[in-house]
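Every protein chain of the complex appears in place save one, which is left out.
Chain IDs A, B and C follow the sequence of writing; residue 1 opens each chain.
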Amino acid sequence: MEDNVLEIRGVHKSYPGFTMRDVDLVVPTGHVTGLIGPNGAGKTTLVKLVMNLITREAGEIDVFGLDNLLHEAEVKARIGFVYDEPNFPHDVNARDLGRAIGPFYRGWSGERYRRLLGEFGIPVRKRFKALSKGMQMKLALAIALAHDADLLLMDEPTAGLDLEFRRDLLEHLAAILEDERKSVLFSTHVTSDLERFADFITLIRDGEIVFSLPTSDLRDAWGVVKGAADVLARLDAPDVRGVRTGPHGVEALVANASLARTKCGPGVVIDRPSLDDVLVLMTRGDSYVESH
Amino acid sequence: MWNLIRKDLILGRWTLIVNGSMALLAPFILLIPDEPPPVILYVLYVGLMCTMLPVSLIAKEDKFSATAFTCSLPVTRDDIVTSRYLGGWFIAGGWMAAVLALGLLAPAVRDLWSNGAGGALLGGLTMLGLTIAIVIPFTIRFGMNGLLFGLVGLQVLGMVLFIGALATGGLDGIERAVKSVIDAVGSYHERVGPAGFAVTVIFGVALLNWVSWKASRRIFRTRDL
Amino acid sequence: MDDLLVVERIRKAWDVVALEDVSLRLPPGHIMGIAGPNGSGKTTLIRLILGHIRPDGGAIRVFGDDPGLSGRAIRSRIGFVLDRPISYEHLSVTRLGRLVADFYADWDEVEFQRLLDEFELPGRRRASALSRGMRVKLGLALALAHNAELLVLDEPTTGLDPVFRRELLARLSAIIADGRTSVLFSTQILTDLDRVADFAVFLRGGRVVFSGPKDDLLDRWAIVRGGPELAAAAGADAVRGIRRSRMGFDVLFDDMDAAKPYCDGPAVLERPTLDDVFLLLGSKESQ
Partner (left out) sequence: MYIYDIYSMSTMTGDLDTPETPRMRVILSNSSSEPIYEQIARQIRAQIIGGELEEGSLLSSIRSLARDLQVSVITTKRAYEELEREGLIDTVGGKGTFVAAQNPQFLREKRMSLVEEKLADAVSEARLVGLSLDDLSEMLRLLAEEE
């Protein structure tokens, strides 16, 4: 069994106004990996590359150890895919979708699909266009979860969904993860969901992978040093990952909070960073391009 | 592959039913004028209606940009293209045969077939083959809107040429060219006889579809969904 | 100065009850965040405040008047940024401004242009081509340009990345700095309320399960996470919610001191996040 469910090596992809060059990423099997980054950083591009929805100029992508171009069908058969704007035909209903898609997947279970539709409260006969955006996302999730996929690949699966549903979904994923052959890679802007459930966090920005780290590192080892401007001087530069200044002082994101503590002494506030903090402090300025 | 066609049939069944029923009306519409039309016209009309079926499916998928969803299914991109061709032939051809067969139940329609049946069928098949061979690569490359603009563009071009020819007196030049093509086909038909001619046409349509299928696969491989 | 917005025991029902006995007050110069699952009545409440629909019971006063009666006058002093696409989307940003200007007597074109620069909104680009975050900022600019006194935003942060969200919330905080304008926004992401929101209103099934200063939740409330023995805490009056967890129970208290006696032994006393409060509030799973 592969220890990495997904390996991306030297991928190059460019759109007008956006370039992803020489990207490498490894996603471990049996874990939940959260993909975070500002809009337009390339999260959607990565997901679409894995599913061969878009072409690439260079690089290889192995999923379950198989090249995703040479074994396109076999790879996709073991992936449960959720795209942030589910694009099913508008006039189909959940029942038709199940009947039309079931035969594509060896692991498809009509019974599990019906149970998921019930659990998510999705009307079986209602046309897709008549469903609310949240309900459309839930339908996409039900389909992705119904064929016992080995990798759940989800781009913003919880956009617009409420807290209760998000929590139930994450519990559902956790249950799936008890089988260590399964893996989850999902990008989201609601980082609070990831703090509790993701084992690894990958930050992508302007088409580059900034880091891939265990969530516990970010939570326990990293820190946000808050103090007067001179506190920066006391920190050693390579440890500082991002700085923001405000009217009352500076804030420095450091990768080693205990080291920073020894450098700065007791008086300085060193907080535990939330994922939002990491994102905000590591993003240079406000460059918001169309989401890719 | 067949799953893809089956998916289109299930998900697109309402569109197919609506368009399909229009093809069923063909025999009745044609019999309204007191003097029955030549069978080729009847077959071409039914053929045209039937080719609308696969085209409407492709249009629907294009409109909802559902191709990305199709491509996320465990199929290769080539499968998707191939399923459009096979699906096109299977749906359009199958329904056309059904409608023509049903038409035979009505005696008035049966009489139509008394003369020129072979030519009519050949004409129908050719139209089917041409439409599929053109529509699929065009929509893959330019999308449905692209196709419509293309068709409109062709007509405009035709008019411009026609007017240009009129103005420059070259009209009879064009007329002669067209006549000579028709004569050549006619003499070829004479030489090889109806059967030989039919084989040639069918071979030509098949070749055209094969080339179109190859081109579509190459185009689709480079498209970002 | 009396309250900008007063909602008193509002009731609204179509075939199902959308809102039941909802009351809240918003003084000038403050931010109120409304949170609740889909279908909990958030959008209905906003539409009632804007006077788009009328309540079946209770009363609403915006700037002292009933939005149902003098809707137009009130709406001219309200800036609303709704979730659905902006009408006249095909217009460019500046032309959209000119169009909206006609509706509002005190439209300030200079202010609108300044806001466009500050929000980095390209004047010539068509509104439909803007990203989701940019559209929310356009809505804000339009509202502020006719110096609205009450800003109503329906889920402005949904689908925005954390960096953009924080910028948007910083802007809301700047808007109320004049002490005159107030902001009411609904959200699915409770961390939005962590920072600049003064008041928090939690809706569930059309009922208010919490309404008050957000600080109370973060400063006074507490959560005890412990084993099965915590079931006994269900009866205590300071308990606002109890829910089964893998190891036993999580109990939500509205007072830190009332929670202390329950956390001897393995039980852990924690300060709640708004996510925790929202999930635990009103749940009774002690049986």
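Simple rule for what comes next: contacts are C-beta pairs under 8 Å (C-beta built on N, C-alpha and C of every residue); 3 or more make two chains touch, one makes a residue touch a chain.
Keep in mind the model is a prediction, meaning the values are calculated, not measured.
Across the complete structure, the visible chains that the omitted chain touches are A, C.
The missing chain, though absent from the display, is touched by one residue of C:59, C:73, C:174 or C:268; that residue is C:174. From the options C:18, C:74, C:93 or C:197, the residue with contact to the chain not on display is C:197. Listed here are the chain A residues that touch the chain not shown: 226-228, 244-251, 269, 271-272, 280, 286.
Mapped onto chain C, the interface with the missing chain covers residues 29-31, 118, 166-167, 169-171, 173-174, 176-179, 194-198, 213-215, 218-219, 271.
Just so it is clear, only the chains that are shown with their structure count from here on.
Contact topology of the protein chains: linear, an open path with no closing contact. The chain with its CA mean position farthest from that of chain C is B.
Rounded to whole angstrom units, the spacing between the C-alpha centres of chain A and chain B is 45. Centre-to-centre separation of chain B and chain C, using mean CA positions: 57 Å. Taking the mean of the C-alpha atoms as each chain's centre, chain A and chain C sit 27 Å apart. Against chain A, the residues of chain B that register as touching in their complex are 3, 6-7, 10-12, 14, 60-61, 64-66, 68-69, 71-77, 79, 221-225. Within the complex formed with chain C, the residues of chain A that make contact are 36-40, 132, 134, 156, 159-165, 167, 189-192, 274-276, 279-280, 283, 286, 288-291.
If you check the complex, the residues on chain A that touch chain B are 48, 51-55, 72-77, 81, 83, 86-92, 96-97, 99-101, 103-105.
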